[in-house]
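Note that this complex is displayed minus one protein chain, with the remaining chains in position.
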Amino acid sequence: MITSKEFNCNYENKWCPGCGNFQILAAMKNAFAQQQIPPEKLTLISGIGQAGKTPHFLKCNMFHGLHGRALPLATGTKIANNDLTVVVNCGDGDCYGEGGNHFLAAIRRNIDMTLLVHNNQIYGLTKGQASPTSSLGMVTKLQNSGTPSSQFSALVIALAAGAGFVARGLSAESGHLTELIVKAMNYKGFALVDILQPCVSFNKINTLSWYKERAYKLADTDHDPRDLAKAFNLAQEWEKSLPLGVLYEAAGTPFHERVPNLKANALASHNYDSKLLTDVLLQNL
Amino acid sequence: MITSKEFNCNYENKWCPGCGNFQILAAMKNAFAQQQIPPEKLTLISGIGQAGKTPHFLKCNMFHGLHGRALPLATGTKIANNDLTVVVNCGDGDCYGEGGNHFLAAIRRNIDMTLLVHNNQIYGLTKGQASPTSSLGMVTKLQNSGTPSSQFSALVIALAAGAGFVARGLSAESGHLTELIVKAMNYKGFALVDILQPCVSFNKINTLSWYKERAYKLADTDHDPRDLAKAFNLAQEWEKSLPLGVLYEAAGTPFHERVPNLKANALASHNYDSKLLTDVLLQNL
Amino acid sequence: MKTDVTLKIAGAAGQGIQTIGDLLSEVCHQSGLFIFSVDDFESRVRGGHNFNLLRISDKELAAPGNRLDILVCINENAYDLHKEELRSGGIAIVNAEKPGTRNKTRFEIPLKKLAEEAGNKITANTVAAGAVLAILGTPFTLLADVLKNRFAAKGEKIATLNVAAAKKGFDAAKDLSRNTGFTWEAKKSHNIVLSGAQAAALGALAADCRFFPFYPMSPATGVISNVIPYTEKLCVVVEQAEDEIAAVMMAIGASFAGVRAMTATSGGGFCLMTEGLGLAAMTETPLVIVNAQRPGPATGLPTRTGQADLLFSIHASQDEFPRFVFAPGTPVETYETMKRAFHLAEKYQVPAIVLLDQFLANSRVTEKNSLTVAPDIERFYEQNNSGNDDTPYLRYALAQDGVSPQRLPCSGPGLVRVTGNEHDPEGHISENAANKIAMTQKRAAKLPAMIKEMDPPLLVNPTARVLLVGWGSTRGNILEAVERLGDQSMEIGAVLFKDLWPMDRKAIGKVLDNKQLIMVEQNESSQLGRLLAQEAGIVSFDTILKYDGRPFFPDYIVQKAKELVK
Partner (left out) sequence: MKTDVTLKIAGAAGQGIQTIGDLLSEVCHQSGLFIFSVDDFESRVRGGHNFNLLRISDKELAAPGNRLDILVCINENAYDLHKEELRSGGIAIVNAEKPGTRNKTRFEIPLKKLAEEAGNKITANTVAAGAVLAILGTPFTLLADVLKNRFAAKGEKIATLNVAAAKKGFDAAKDLSRNTGFTWEAKKSHNIVLSGAQAAALGALAADCRFFPFYPMSPATGVISNVIPYTEKLCVVVEQAEDEIAAVMMAIGASFAGVRAMTATSGGGFCLMTEGLGLAAMTETPLVIVNAQRPGPATGLPTRTGQADLLFSIHASQDEFPRFVFAPGTPVETYETMKRAFHLAEKYQVPAIVLLDQFLANSRVTEKNSLTVAPDIERFYEQNNSGNDDTPYLRYALAQDGVSPQRLPCSGPGLVRVTGNEHDPEGHISENAANKIAMTQKRAAKLPAMIKEMDPPLLVNPTARVLLVGWGSTRGNILEAVERLGDQSMEIGAVLFKDLWPMDRKAIGKVLDNKQLIMVEQNESSQLGRLLAQEAGIVSFDTILKYDGRPFFPDYIVQKAKELVK
């Protein structure tokens, strides 16, 4: 019986006290425990930022990569070994800013992994610049006359790109978030959980209470996650209300079932076959 | 009186005979003539690909940049001198593949320019690999077991990213396309015209007749381009029908009105002011 | 004596220039002859001006020819452009509407008309091939057999049609036949005809590379497209990435999971990969990148050849780390180099960059078939059979030789922790100063052993006072130039690099010391010369540099070398 404690690791945590990331971390551990995945069977891949540090703070196999590039890194890992359970941690800047192109591509590939975006609507690690999810006009030290780009609506874009699993969590709703992570991991294909996460150090607008005042759970409504048109509408809610939960879920063909050579066994599982290679490569030259 | 002939230039055209690009070029010249913009008042910026070569084939000022990077290049030009009329020519691979992140960002900035995407659903210049707009499963020389990514729906994504002007043209409908280009150029903000363009050399599926069989004009319907929800639906049509025309148009604040220092005069228009610089930079040190 | 014939087939893109060249090459190959075939084309799909330059000999060829024995012009423009290149006694075959001039130097032939007569105008290229072979004195049956074989898959009708077309051309030119000195007969040869791109693909596959993420870019695309035919029989995956950044990151991700992976790109794409290159280095994840150079800067000349990325490849990415840089000189050498690149990248857990260029990637060359697949393959992963809280698996243990034990994630109790931040032995972020020094030194400690893995440059007449020094694809051109200079009683040697970095500075210094060095490179600043200055203390050198986007010819090197030798 694997408990969430099994994931505790003694590497010093480097987040600010009060940061929403702690609850995301807790929800992750709970979700892994619920699924009885032991640390040594878990591969976490992350970008650079406060969110990107997550894999250091629990027990797991991990690749803490480059800013913006967690998704293609994870894609390569997953293509190489489809038997791995791959979960990706990104920041909003990481995933929707520097990594925007990979976000679109990962959705279009429907690569079977779970993406957790720690969306604090700010660049945390670099000390408070606007991120793509910062609201239009938000003033920061560097955006002193207000962010001049309209807000990146991750959920709308994900739906537009054809994502089959689109959910939103709130770090403070750790139990609910645990459920979402479990669902996302069970989804066969690319699953996005965009997690609203207060940054107590730099985002003084979208605070925990800002989120709490607006958040409501889709589970408490009659929303049917198979309804794409409705999901589009829900994803567009923002200023006044913030739906939490699974906005959209539809079965699709994951990448490894689209590619003939990935269908049966993982690439990594084959043995080197000198005879086959000789026959195929050298015989007909 | 500027006629479209005024844009003819004697540099040898390098497209394949029968390519849809010729009609796009013709439509561009007509659109510029209709607006009475002389070649020397026109700045075309492009990426790399067959589409990217467009500016060489007419008279204009031009910057033929890098694959995927036309939009940030054009953004810099426009921020520097808002008085310039900037039109961008990109290929589908160029704009939605390599340049996907910039596509999202340009829309979010609502930078005042016109983007013409020559969407032949293929990489033309590099001889026929799948592009983001190739349909799922499309077989090419390099995608020999079928393209494994689902199709990039440029119009849907543009709407999702918050674009204020979203239109589709067809190269063969040159008159209609001329109108669209004129409308796009008159739009105050970022205007996308995605242009279906047969590639006679490499795309044997999405041929001119394939497009013609499906295309219909929104002008012939009762579509109201202010209706975002309807635009989303139209943008999602594909296999069976292809709406041509302006799917969505809504007024917004363009980038140069969002940034205080761009509101009044173009950055390029100011004179060097030694006294001001001395006062501001050195006086308070 | 060596018989040696050079042909050029020229016309517009889309006119099937390469088809003719391929047919001729195939007939020659089936007759046991050697070819060196170079394509020249513009960055466009139709129109423009293209040619195939084909050299044929009964001895192994190291370089392309340039004085033409036969010039095949698919359009009149081609004749105007290339007639000056005909050697005296050479003949031009010119496509015409109807039969026309017909003398020893110009032969007008109505290709399309003859093709129509044979049954279908699309066989015009086969007509041309027939005419050329008639002039070369090839027995028709050889061509007929090649055609039957080639079109077998398309059904007998097509095959017969092409044989008929070939015969039309053959007969039209029969009386122009000349004695080329070749012995034409079908021969089973132990030779192979390969291009560098094809060889790179084969070498990677032979090294058990299973994953090829890439983004299209000339001339690198050829490497990947040559993998495609094998995707049905071998369990390998080719995936077109959204951009080059993604391509290199995917390769790194796969390598992390234990699957050998590579990507191929060129200039601008390589730029975009440089951050990933540094990540591979910092995380010590094996990585192979083919950088098929092309002339730049920026988009430059996308379909032309050049060698100007040497120093960039050695210094690419911020800060410093050990890496391998190779530049094979022939297709067979490319095959071997790819195998070694995978082996060494994994053995030392470092990135390996293989430099090709358009000339090497696209030229098809006959070489002795020495290609092998290893009976077994050495992998450098440790069993993952230990590791717990108290004694964790140390991915970056401070090994004396710099090579820490590498394990696969999820393959056992040890947690594999990898990060691009500076890290402690366990793989956690560490900002500690002593750790930073230790880790930098650990990575650098691989260099002495890496240097030992480097093959020394190929030395030809190393005792000569004057040495031509080159690297990569200029190899054959320099070799032939040295031979010809020797024929003219000029004692000149050559030093030809294939393994470039890291460099055994002492050994190389010894070879180059007290010589007149002439750097032969396809760049403007003599990058190898500058590198040798840096590494081996070479203070002065002469240069033969070519940077017009076209390959060298031995002639050119011979002529320039004569001017330079003091």
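Per-chain numbering from 1; labels A, B and C assigned in written order.
In this section, a contact is a pair of C-beta atoms (placed from the backbone, for glycine too) under 8 Å apart; a residue touches a chain by one contact, two chains touch by 3 or more.
Quick caveat, the model's predicted, so the values are computed rather than measured.
Although it is not drawn, the missing chain touches A, B, C when the whole complex is taken into account.
Residue in contact with the omitted chain (choice from C:N421, C:N461 or C:Q516): C:N421.
Only one of B:M28, B:I79 or B:A167 touches the chain withheld from this view, namely B:I79. Residue in contact with the omitted chain (choice from A:A130, A:I181, A:L218 or A:L244): A:A130. Checked against the full complex, the candidates B:C19, B:L104, B:V117 or B:I181 give a single residue touching the omitted chain, namely B:L104. Of the residues in chain A, those that touch the hidden partner chain are 14-17, 48, 50, 66-68, 97-98, 100, 123-127, 129-130, 132, 141-145, 148, 201-202. Seen from chain C, the chain kept out of the figure touches residues 42-43, 245, 266-268, 270-272, 274-275, 277-279, 281-283, 293-304, 306, 308-309, 311-312, 314-321, 419-422, 429, 431, 433-434, 436-437, 440-441, 444, 523-525, 527, 530-531, 533-535, 537, 539, 547-550. Across the interface with the omitted chain, chain B contributes residues 10-11, 14, 39-43, 45, 48, 53, 55-56, 59-66, 69, 71-81, 83-85, 101-102, 104-105, 259, 261-262, 265, 267-268, 270, 272, 274, 276-278, 280-282, 285.
As a working rule, only the chains that are shown with their structure count from here on.
The distance from the centre of chain B to the centre of chain C, each centre being the mean of the chain's C-alpha atoms, comes to 37 Å. Averaged Cα coordinates give chain A a centre that lies 31 Å from the centre of chain B.
Remark: chain A and chain C have CA centroids separated by 41 Å (rounded to whole angstrom).
Across the assembly, chain C contributes residues 231, 239, 242-243 that each touch 2 or more other chains. Within chain A, the positions touching two or more other chains are listed as 101, 104-105, 259, 261.
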